[in-house]
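For this depiction, one protein chain was excluded, whereas all remaining protein chains were kept in their positions.
We just call them A, B, C and D in the order they show up, numbering each chain from 1.
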Amino acid sequence: MFIGKVVGSVWATQKEAGMENLKLLIVQPIDLQERETGQPVIAADRIGAGVGERVIVSRGTPARILFDNKSTPIDAVIVGIVDSFEVSE
Amino acid sequence: MFIGKVVGSVWATQKEAGMENLKLLIVQPIDLQERETGQPVIAADRIGAGVGERVIVSRGTPARILFDNKSTPIDAVIVGIVDSFEVSE
Amino acid sequence: MFIGKVVGSVWATQKEAGMENLKLLIVQPIDLQERETGQPVIAADRIGAGVGERVIVSRGTPARILFDNKSTPIDAVIVGIVDSFEVSE
Amino acid sequence: MFIGKVVGSVWATQKEAGMENLKLLIVQPIDLQERETGQPVIAADRIGAGVGERVIVSRGTPARILFDNKSTPIDAVIVGIVDSFEVSE
Partner (left out) sequence: MFIGKVVGSVWATQKEAGMENLKLLIVQPIDLQERETGQPVIAADRIGAGVGERVIVSRGTPARILFDNKSTPIDAVIVGIVDSFEVSE
């Protein structure tokens, strides 16, 4: 997983099977100093994350397991909203 | 998933089992300022995306689930055509 | 897998199904000279790794196999605490 | 998938189960201007690609589905030989 900041939303009317009724957020990965780093990821959100919040994103088939009985072609999901993180370097 | 811009098409006569009748588009990933970033991805399209449109691309096994009963060796699929996206930084 | 150094922890109250009771550590990948390199990874830990320790992290579905009968959407797990590594270049 | 140019071959006598009788090619990813970009990939070829040809490479489990009933540990396969591609930027 990685930590990112929710920076926006994306909407699509024309979409694939299994993509109905999904909230898709734009998540910008951040580093340990909370600087933006790398490319933004589009992740499905089912736990109510909002813009500005830091979230944990899981990717690939492990993320898709949450839609296990459906044909939803999702490769990234927000799996937690960060309360806090502590770095001791 | 990531957001990209459809920039072209690719054709192949000689191909693997399960690759018949697939429309393959070239998608250039873009960042939050819509600048091109990273390497282009070849994605299957079943929802009618066209050159110049911004699309959402899913990758890996989660993308392939759309071809679940076939042997199609596809690792990237366009899962949505972007109507709009909103970034609040 | 890759070798990284455990640099911290992350907490999330609001989370997805299957994320309960997981210890999530922040792992910074390191190179052969033990310099930090690349972006930090959030990995589940079930073997008692602590801050400052060097660990081996596995990713993707191979990591998730450890939670095989559950819906845990975990894409990275600490699979070993490094005793030593030897580089002969 | 990505587009690359076949630049060579690799041979290995000592190998894992399921790797017998596979033709392994070295594919250099190229960008939209056909410049080499990123690291070379070793891909299995079953459709007769040759050095100098541009090919489409699929990766991960979607690529391995072509060997579905075997234990072949292949994570990249050439799935098409490019006839032409068109970029309209």
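The definition used in the following text is that contacts are C-beta pairs under 8 Å (C-beta built on N, C-alpha and C of every residue); 3 or more make two chains touch, one makes a residue touch a chain.
Note that this is a predicted model, so its numbers are computed, not measured.
*Asks:* For the chain left off this view, which of D:M1, D:I30, D:I56 or D:A76 is in contact with it?
*Replies:* Considering the complete complex, D:A76 is the one touching the chain left out.
*Asks:* List every residue of chain D that touches the chain not included in the displayed model.
*Replies:* Considering the whole complex, chain D reaches the absent chain at 7-19, 24, 26, 28, 39-43, 51-52, 60-61, 63-64, 71-76.
*Asks:* Which residues does chain C use to touch the chain missing from this display?
*Replies:* 1-3, 29, 31-32, 37-38, 46-49, 56, 58-63, 65-66, 68, 77-89
Convention: only the chains that are shown with their structure count from here on.
*Asks:* Measure off the straight-line distance from the CA centroid of chain A to the CA centroid of chain C, and report it in whole Å.
*Replies:* 19
*Asks:* Once you find the CA centre of chain C and the CA centre of chain D, what distance in Å lies between them?
*Replies:* 30
*Asks:* Please list all residues of chain C that touch 2 or more other chains.
*Replies:* 61
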